[in-house]
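The other protein chains are all here in position, but one chain of the complex has been omitted.
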Amino acid sequence: MILHEYEARNLFLRYGIKVEDACLADSPDKAKECCRNVPAPYIVKAQVRVWSRGKLGLIKTADTPREVYRVAKDMLSKKFKGRNIDKILISHRVKTKRELYLSILLDRDSRSYTIMAGTLGGVDIEDIAKSYPESILQINVNPLIGLNPYVARYLSSHLKVDKESIWNLVGNMYRLFIDNYCELVEVNPLVLSGNELIAVDRKIVIDDSAARIYSHLRGFWEQYLEELTKEERLSIIHGFSYVELEGNIGIVGNGAGLTMTSMDLIYLEGGRPGAFLDLGGGANAERVRIALEILMKNPRIEIIFVNILGGITRCDEVARGIVSLVSKYRKPIVVRLAGLRENEGRKILENAGIKVFSQLQEAIREVVYYGSTGG
Amino acid sequence: MILHEYEARNLFLRYGIKVEDACLADSPDKAKECCRNVPAPYIVKAQVRVWSRGKLGLIKTADTPREVYRVAKDMLSKKFKGRNIDKILISHRVKTKRELYLSILLDRDSRSYTIMAGTLGGVDIEDIAKSYPESILQINVNPLIGLNPYVARYLSSHLKVDKESIWNLVGNMYRLFIDNYCELVEVNPLVLSGNELIAVDRKIVIDDSAARIYSHLRGFWEQYLEELTKEERLSIIHGFSYVELEGNIGIVGNGAGLTMTSMDLIYLEGGRPGAFLDLGGGANAERVRIALEILMKNPRIEIIFVNILGGITRCDEVARGIVSLVSKYRKPIVVRLAGLRENEGRKILENAGIKVFSQLQEAIREVVYYGSTGG
Amino acid sequence: MAVLVDSNTKVVVQGITGREGSFHTSEMLKYGTNIVAGVTPGKGGTKVAGIPVYNSIREAITAHPEITASIVFVPAEYASDAIYESIDEGINLIVVVTEHIPVHETLRFVIYSKYRESIIVGPNTPGVISPGKAKVGIMPARYFTPGTIGIISRSGTLMYEVSWQLAKHGLGVSTAIGLGGDPVTGLNFIEAMEFFEEDDETEVVILIGEIGGKQEEIFAKAYLRGKFSKPVIAFIAGRSAPPGKKMGHAGAIIMREQGTFTSKVKSLLNSGILVAEKLSDIPKLVGKVLKSVKM
Partner (left out) sequence: MAVLVDSNTKVVVQGITGREGSFHTSEMLKYGTNIVAGVTPGKGGTKVAGIPVYNSIREAITAHPEITASIVFVPAEYASDAIYESIDEGINLIVVVTEHIPVHETLRFVIYSKYRESIIVGPNTPGVISPGKAKVGIMPARYFTPGTIGIISRSGTLMYEVSWQLAKHGLGVSTAIGLGGDPVTGLNFIEAMEFFEEDDETEVVILIGEIGGKQEEIFAKAYLRGKFSKPVIAFIAGRSAPPGKKMGHAGAIIMREQGTFTSKVKSLLNSGILVAEKLSDIPKLVGKVLKSVKM
């Protein structure tokens, strides 16, 4: 889960990291009021969980409280990905000598943490990595060892900042990263103002699995769930992976690989996937029913493809679950089913007029055909 | 360095571990006064840096303040290994349900820490290990991982104590162990009184190398140095290993292996080693001179064997250092010398009437002969 | 022969008294897997499917010193502790079925397992099966028939699917290893391939990858350098996945992680590895390779 920037800012503060003056607002009036405590000039940032807000027009500058009001009003009236923008952060625009970049991330491939330090901050790090790779220093940190003092030597010499300041900063960021099970802690830009290092914009990504079970992360997790649609929330509670796409075919499968492969095949055959729903492990009848209901209620979805390669699941149970829904929602379904009591399940479905396949490829062709003819 | 028990007790307190009521005294009067704050019955323990004080008669019980006074007077008038016993600890004798044993040590061979937990505490753990090995549970803890919760499960089930209490205790002991660079943290006995675990007697050994360089250990280190003889202190400052033995031959060598081997050979030839002094690395002329002076001043030493296999050391310099001392102290010296400018060194020594050998075995025979004839 | 598990593997089940643990203990026993003990703290002295339950791994090993492997069904909150317990007690192979273990915890115990020379499969894995010999996992047995093809898969259900398609073409599997769907796992493609490279019985290996991470690219590089001699056929799921989305366990799509479908397929092809466009192409490709191997 990507934290909101204001949540990240609070965490930075709690770990003793210097941040800019700022104030959270949920209305243009509140935004203007914020300006009493935050000195001009300003930067106004939409609080949405997304990468590269700058490129998306979700970050604006303002020089006066009046301008802040105007920008705030505009921003708060907008939608982003179907949701209202309901919070904005009014930050002081820090005067800078230099803008730098600093992040710690979990690198799955090297089985370590990676610190990235860039001499060119304030812009998209991926662009910088392409155009000026030598401006970025990478240091791997082993999780069992933690930060060694040489890290401060390396950072100080690359970023041309005082060794003690950068050691304090990276140490605090590292503690934040570890304590909160982060996949990423990023400061961009890290501003050198006078002799102080200020973390002016930040991004934190927390591991969902940790947020699920550890009480000190519960606040972030609940805030996150609250912002989801009912369907997305339901998916998370049941451990589904649910992604909405552009097309009209809804895909349910057990296992990410199998569901993705179904999607790939539909795409290769010319169909248009409209939603991806991975049931995860344990495809029992109840879970299949809940998942199907999510897709049934999605207005973009015209046809549903269910791909259950169970083995342990009882197919007759799954079949009964499917049948109970079909009569209620009347969207066509194509099922590919295999597992325990497969024949019994097939009979139940076929009696309800649902086409059942045991070969994946055939099922896919059927779905795409249905999908392109509108069912 | 073995900490004094009262130092260990203070550390335990600082790490939130429950200990018995106690009071440090340096006179019989002070000991009696202690009894105002420490409830009867009592246990009086000499504060000396040694293993198994019980067996050595350095721990006595007392039931009344008057008895404490008597025991204290007796104990404080004694010497231990040539030094006055100048501090005693007056402890409350805790009523116990059961006496247990718990320690954490650094195990060089398994490259890990080891937790040892015994159901039979209050007696010598080595005796217990021989007679009742099944009463001791061992758990290895990897330094990069630290304590896992299962350790509490194992300890609780072996010691038959509440899981949460033992988890707290072992966690605090572990932090103490790590923070203070301990080779050993031991509680014996660990007393179960009511439902509380009380660390009634303790032993801590701290790594000298850490005590040398880390400021938070400096207090212990300086106290330790203060209690040494001038010669021992000098040895430590210069990084020598100095051990006094029973015989009359003083042995100086560079490198523990070579010095020990010299000692072994003298012993095999029937000589009696009286002191062992390993110069450690870097046998330069100045270090050789200081080391020799320590042995020259030791009244038990009648003859000195110097074994320098330098290679990089300039032998002529070493020789001049030796010669300057010989005239001053007049104890016979046998030298085995090899290294840079070996011949020049040999000449200088021989001119001063000192026998020089390049073969170890021959030199040893000469020393033993000298040693048994009284020089 | 087979890799990782066979009829000599002696298994302890961690979390045996739970719903999943007890169910799959029965299933594994039915398949012939040699399960000798179970562990659930506080449930020592009971039995599950006739298998004795102990309070700790040490108790289990004291009673059954022949134990060589563990399978972990312990819930995410307690899974790491159970895994450390097994590593510390010297168990060689630990199959972690548990889902949703925080990735920081996985990172730590995976690194530690390398130091202690324990092999961890998973987390979030269906496990390992050597058809006809033993399964230490939760895969449905019916899709697997014995043979000479090794399978290494990041996805569980795709592993079943592929094995099934092979079976329908008369092709069987020596061992199928589910690496597990989490971003960090105990075995990766290279480490799993090392076992197959050493296995006399395995003639060809199918590698089932997916978008996210760079494991497939790293494997391709090692293959190109000549680290392995056996032929490999690959399949990558996720060609149609929109960028920047988490598709199931396809891993956190954090920026700077390039593992796209295109980059994976490109580096595999570049290393002389056959890449199947569709799952259904795999048996054909295997057939071709086996013919060339035989020559």
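Which chain is which? They are A, B and C, in the order written, and residues in each are numbered from 1.
What we mean here is this: contacts are C-beta pairs under 8 Å (C-beta built on N, C-alpha and C of every residue); 3 or more make two chains touch, one makes a residue touch a chain.
Since we're looking at a predicted model, the values are computed, not measured.
Enquirer: Which displayed chains make contact with the chain that has been left out?
Expert: A, B, C
Enquirer: For the full complex, which residue in B:48, B:258 or B:326 touches the chain that was left out?
Expert: Looking across B:48, B:258 or B:326, the contact with the absent chain belongs to B:258.
Enquirer: In the complete assembly, which of B:129, B:228 or B:296 touches the absent chain?
Expert: B:129
Enquirer: Which residue among B:278, B:302 or B:316 touches the omitted chain?
Expert: B:278
Enquirer: Given that one chain is not shown, which residue among A:149, A:194 or A:299 touches it?
Expert: Per the contact definition at the top, the residue touching the missing chain is A:149.
Enquirer: Write down which of B:120, B:144, B:323 or B:352 is the residue touching the left-out chain.
Expert: Touching the chain that is not displayed is residue B:144.
Enquirer: Can you list, in ascending order, the chain C residues touching the missing chain?
Expert: So the residues of chain C touching the missing chain come out as 111, 114-115.
Enquirer: List every residue of chain A that touches the chain not included in the displayed model.
Expert: The list for chain A reads 139-140, 142, 144-145, 148-150, 153-154, 157.
Enquirer: Quickly run down the residues of chain B that touch the omitted chain.
Expert: Chain B touches the missing chain through residues 51, 105-106, 108-109, 111-112, 125-126, 129, 142-144, 178, 181, 183-184, 205, 207, 209-210, 212-214, 239, 241, 243, 245, 253-261, 263-268, 273, 276, 278, 280-282, 309-312, 338-340, 360-361.
Throughout what follows, only the chains that are shown with their structure count from here on.
Enquirer: Just to be sure I understand: the centre of a chain is the mean of its C-alpha atoms, right? Then which chain's centre is nearest the mean of all of them?
Expert: The most central chain here turns out to be C.
Enquirer: Centre-to-centre on C-alpha atoms, which chain is most distant from chain B?
Expert: Centre of mass proxy via C-alpha means gives A as farthest from chain B.
Enquirer: Determine the centre-to-centre distance between chain A and chain B, using the mean Cα coordinates as centres, and give it in whole Å.
Expert: Each chain reduced to its C-alpha mean, chain A and chain B end up 58 Å apart.
Enquirer: Taking the mean of the C-alpha atoms as each chain's centre, how many Å separate chain A from chain C?
Expert: Comparing mean C-alpha positions, chain C is 27 Å from chain A.
Enquirer: For chain C, write out the residues touching at least two other chains, lowest number first.
Expert: As it turns out, chain C has residues touching two or more other chains at 108, 112.
Enquirer: Of all the residues in chain A, which ones touch at least 2 other chains?
Expert: 144
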